[in-house]
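Worksheet for the structure shown next.
Note that one protein chain is taken out, while the other chains of the complex remain in position.
Letters A, B and C mark the chains in the order given here, with residues in each chain numbered from 1 onward.
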Amino acid sequence: MKSPRAITIGVTFIAGLYFILDFIVPPTLPGASIRGVVASTVPASFTAKSGDFPAIPYQLSDQGNMRPQILVAQRDVLGKPKLASTPLRQVGPGSTATIRLGPFEVQRVVGGPTDSVVGADGIWHSLKPGQTWVDSATTFPVTNAKPGMTLYIEQPNAKIDQVDPGSAVLLIGGKRINHRLGAHTVAIKLSRYTAGSEVQLDELKAGDTVQFGPATTFADNRDTAAQFNLVITTMAFGIGILSLGMVHSRQLIKRPKGWYTSIFFFAAIVLGIAAGLGKYEDPGTSSRAFSDFMVMRVIAAVSSAVFSLLAFYMAAAAYRAFRIRNGEAALMMGSALIVMLGQTPFGSYLTSWMGERFSAFWLPNIAAWILRVPNTAMFRGLIFGIMLGAFATALRYWLSMERTTSGE
Amino acid sequence: MILFSGLILWKIAVAKRNPEKVFIRRIAGLNAIDEAVGRAAELGTPILFNPGTDDFTSIQTLAALGVLAHVAKRSAVYGISIIVTTCKPIMVPICEDVLRSAYEAAGRPELFHASDVRFISTQSDLTALGTAALMVDRRVASSFLFGAYDYTSLLVSEGGQLAGCMQIAGTADYYQIPFFIASCDYIVMVEELFACSSYLSRQPVMLGSVAGQDFGKLVLLGLIGVGVLLSTIYGLGNPVNGFERVFTF
Amino acid sequence: MLKFLARLDVVPRRTIYIFLLIAAGIPFLVPIRLPMYIWKETRSAFDATQVVQPNKVVAICSNWDPGSQGENWPQYEAIVAQCMVNHTPFIVFSVDSDPVSPQLAETVNEREAKKYGCVYGRDWVNLGLTRGAPLTMGAIGRSVKSVFQHDYRQIPTQNYEKLPLMRRVRDVRDFSCFWVVQYQPDLNWVVFLDPNSRVPILFACAGIGSSGYYPYLSSGQLKGMVVGTRGAAEYEVMLRDKFGKRFDDRELRGQKLVVPLAFGNLVIIVFIIAGNIGTIARRRLEAQAKVFR
Partner (left out) sequence: MTAYWAANWPIWVSAFCVIAVYTYLFKDNALYRVMMQIFIGINLGYQAIVQWRDVLYPQWWLPMIDGFKAIFGGPGSPWGALWSLVGVIGLLFYLQLSRKYAHLSKIAIGITIGIGAGLTFKSQFGQNIPQVLDSFKPLAPAVVRPVPRTVAHLPGSIYPPTLDGSLAFFVTRNQVIANEVLGGVELWRTTLPSTSTGPVTVKGDEVDVPSVGGAVQIDRSTGRQLGIHIANGPQPSPLPGKPQSAIAVYRQPQLAHGVELIPNGSSVQARATRNGVAEGVYTGDLLWDANYPEPIVSVQSFDGVALISGAHESAIWEIPAPQAKLTLRDYFDNWVSVITVVCVMSYFFFSFRRRGPVVVAASNMGRWLLMIGFGAFFGNTVMTRMSFLLDRLMFLIDDWLRPFWHAIFK
């Protein structure tokens, strides 16, 4: 019993710490960062080798729309494989990536069908061994380039060989310093008000203020952290189904009054699953039509009807409960009636006879004033309390000071 | 952030070392609780307690359980039983546990068997209506509605009002408070609920954090005072607004 | 007289239901128009959406579902109508909402698009649903296309031939304003979406939670707010004032619902007051009875 509790405290602390650090740790390591005004830069470069062909050098700079993109295999939201662009510092030497240049429009084809091409910008493009033409719309290899096509040059599944992160000349305190970047250095371009954003060396111009420093893992892994949080919280979803299912199966076994509703519950789950599966079919199929029908005609109708039942409940309960029993209730009711009337067109009818001079006393204006001044201030008083309460609760949970169940 | 967290942690540490030293003022709602229990004793009817619509993962429910323990202790003195209704099956053993230990501590274990912890339905509105019906059927004299509430708050409290109960409600869900104000005799609002619970349970962690929050509020209040003064002198573009950068991450 | 008034103390539940149904139902059958008073926060929301910045889009987080459609549907319609009548392109997505939300939004978009001749992909894109707030909010602010790699119709967002609009939507800096249409919009948008808080954030919320957002309006964290059906109706009035005939209000719900809403509210107010009169009358009667005895 002792060790699971220690583990729980430990993981709770670490999980909380990660997300606190995620927000307060700056994007570059504080001690090892340098800041200055850019005088000039040498962009990063690398070579990529595919198979037995000689390694091809690339320079990460914008030359005639041909800035190389480094693409690594990933999954998209729907689970389909895709290539995602990655910064150079995240792919070290030895890793595999697809290098893509372009796109450009073909103006003229020179030589063989796939040999050399003149772009619309008048620049010659030719393939080196290991590279292929790729259609920019479909990203499929093209064997026969024609004028008018929009193409990429791609080196698929190449091994990244030598990496040079580049360098920059910075003006710091009146001195010019040549700063060579490390493999994991990020460049943050600073501006007057914004927090600064990561840039590549070739995007920097003379006069920009920049901060160089080793990347902290937090910024790079933000998306993974979000994904982890999402996956973990979603996994708890099944608990609700299971516990409701247990309640209903118990009803089916014990058969108390009204047990037959549980049969409908299980039947409805099957219908719901069918509707859920149909959601992912193509439009026009019958299962998709079934799914749409269930969602728009059944779920939507019932859930909005259930919510609207509350209006009836509330009308009756408000009538019966809302008797002035003390000064507090009277004050509350006064403010409630003004806000209710002020929000309807009747409010202006009732009081607009007072004329423009007394427009401050029109019901809608009083209602607006109540909401904007006393309500705002009162809510603010509450918010400050709630904020501190949330801090205290978060702290207690984070440091596992709270007893979470009565079992302990 | 560090300042506020530090204040809270410091107070918790103080409270852990010496819980007696931490002062929490007696909240008016507590007197009302004792009065309501006394009223039920006079009329000789049971008390109804509803711990809200959430389960034990909510701190409001935990605070409500603290109040339940207190109500059980008071009612043990007068020898009256308690009906608890809930919409979470998982709350049933927990409430039973609280009742049993409270009655045993007061030396009246037989009262536990006279009490009744009822799970009515997983749907909070059906539970609310069931609770309201129960109050009329059993002629409950006093009802306590503590914990997290959703839109069903008025359904429960209206039933209690029909039954002529003395009702005390406590919740931190501020959107439901107006309905309780309309229909209940006394309301323990927002943070009062937690303060109330920590006053009753004297748990050092809770006590400390309530005290720490108070110091935090004092700091905020001081800040607002300085800010109002400066902005009255300098107009809206006052130098304090430069603090924004200090505060935000 | 006193006896009659005392009977107001105990009006049966179902009588109230019937009054409510009649009062709210009549305006549907007999069209009545009432003048609208336009609230400041609705106007500032309207103005913020109206500021057309070149190469920017209006972003709408449409998180409403059938449960809250009574209020959010008219609001969403009015916002979409404003974008379309202006020919301001917009993108719609849902975060952590009911899975039905994108579908509901798209129904409205398509109907409005027919009125104003708008084309999917050029004038609007529906990006579908994603999850994981509040961290996803920050991710959307950093890069829209990495969060939404496909739109609602499964077209890749990088496919600029089908979705030319997505070419200019990169991150939060490309939003001219940001709407959240939801029962109770999440205040975390204010914190997580845009760390430099340049984008005006506008809420379209149900009346119930609206009082909680006024502090944030006052501090300027929210630039505008549309409250409930009333807000939607005001929005339609403003659209009519601004665009006249160009604004096509067929099938819009705001104006249609606001009059029955007024009548329904009136019924509740009247019953609350009547109930209190009844209580006073009954107490008087009881007091009299005591005196006579």
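Here is the rule we use: contacts are C-beta pairs under 8 Å (C-beta built on N, C-alpha and C of every residue); 3 or more make two chains touch, one makes a residue touch a chain.
All values reported here derive from a predicted model rather than from experimental measurement.
**Q** Could you tell me which shown chains are touched by the chain that is not displayed?
**A** Those shown chains that the absent chain touches are A, B, C.
**Q** Just one of A:L88, A:L201, A:I299 or A:I324 touches the chain that is missing; which is it?
**A** Checking each option in A:L88, A:L201, A:I299 or A:I324, the one touching the absent chain turns out to be A:I299.
**Q** Which residue among A:A39, A:A55 or A:A219 touches the omitted chain?
**A** A:A39
**Q** Given the contact definition stated above, which residue among A:F53, A:F312 or A:Y349 touches the chain not shown here?
**A** Touching the chain that is not displayed is residue A:F312.
**Q** Even though one chain is hidden, which residues of subunit C still touch it in the full complex?
**A** 14, 17, 20-21, 24-25, 28-29, 48, 51, 53, 68-71, 73, 99, 129, 131, 134-135, 176, 187-188, 190-192, 196, 198-200, 206-211, 215-216, 218-221, 223, 227-230, 253, 256-257, 260-261, 264-265, 268
**Q** In the complete complex, the non-displayed chain touches which residues of subunit B?
**A** Its contact residues with the unshown chain are 1, 22-25, 27, 57, 123, 129, 174-175, 177-179, 181-182, 189-192, 195, 199, 210-211, 214, 217-218, 220-221, 223-224, 227-228, 230-238, 240-241, 243-244, 247-249.
Following the convention adopted for this analysis, only the chains that are shown with their structure count from here on.
**Q** As a test of understanding: of all chains, whose mean C-alpha position lies farthest from that of subunit B?
**A** A
**Q** Just how far, in Å, is the C-alpha centre of subunit C from the one of subunit A?
**A** Result: the chain centres lie 24 Å from each other.
**Q** Could you state the distance in Å from the CA-based centre of subunit A to that of subunit B?
**A** Each chain's C-alpha centroid was found; their separation is 37 Å.
**Q** Of all the residues in subunit A, which ones touch at least 2 other chains?
**A** Residues 314, 316, 318, 320, 322-323, 333 of subunit A touch two or more partner chains.
**Q** If you look at subunit C, which of its residues touch at least two other chains?
**A** 212
**Q** What part of subunit C is in contact with subunit A in the complex they form?
**A** Those in contact with subunit A are residues 11, 13, 16-17, 20, 34-37, 39-40, 65-70, 99-100, 103-104, 130-132, 135-136, 138-139, 142, 146, 148-150, 154, 156, 159, 161, 195-196, 207, 210-212, 214-215, 217-218, 227-228, 230, 258-259, 261-262, 264-269, 271-276, 279.
**Q** For subunit A, which residues count as touching subunit B in their complex?
**A** For this pair, the touching residues of subunit A are 23-24, 243-244, 247, 310, 313-314, 316-318, 320-323, 325, 328-329, 332-333, 336, 382, 384-386, 388-389, 391-393, 395-396, 401-406.
**Q** Which residues of subunit B touch subunit A in the complex?
**A** Interface residues on subunit B, with respect to subunit A: 1, 4-5, 8-9, 12, 56-57, 59, 62, 65, 89-90, 94, 97-98, 122, 125, 151, 154-155, 157-158, 161-162, 174, 178-179, 181-183, 185, 190-191, 194, 205, 209-210, 212-213, 216-217, 220, 249.
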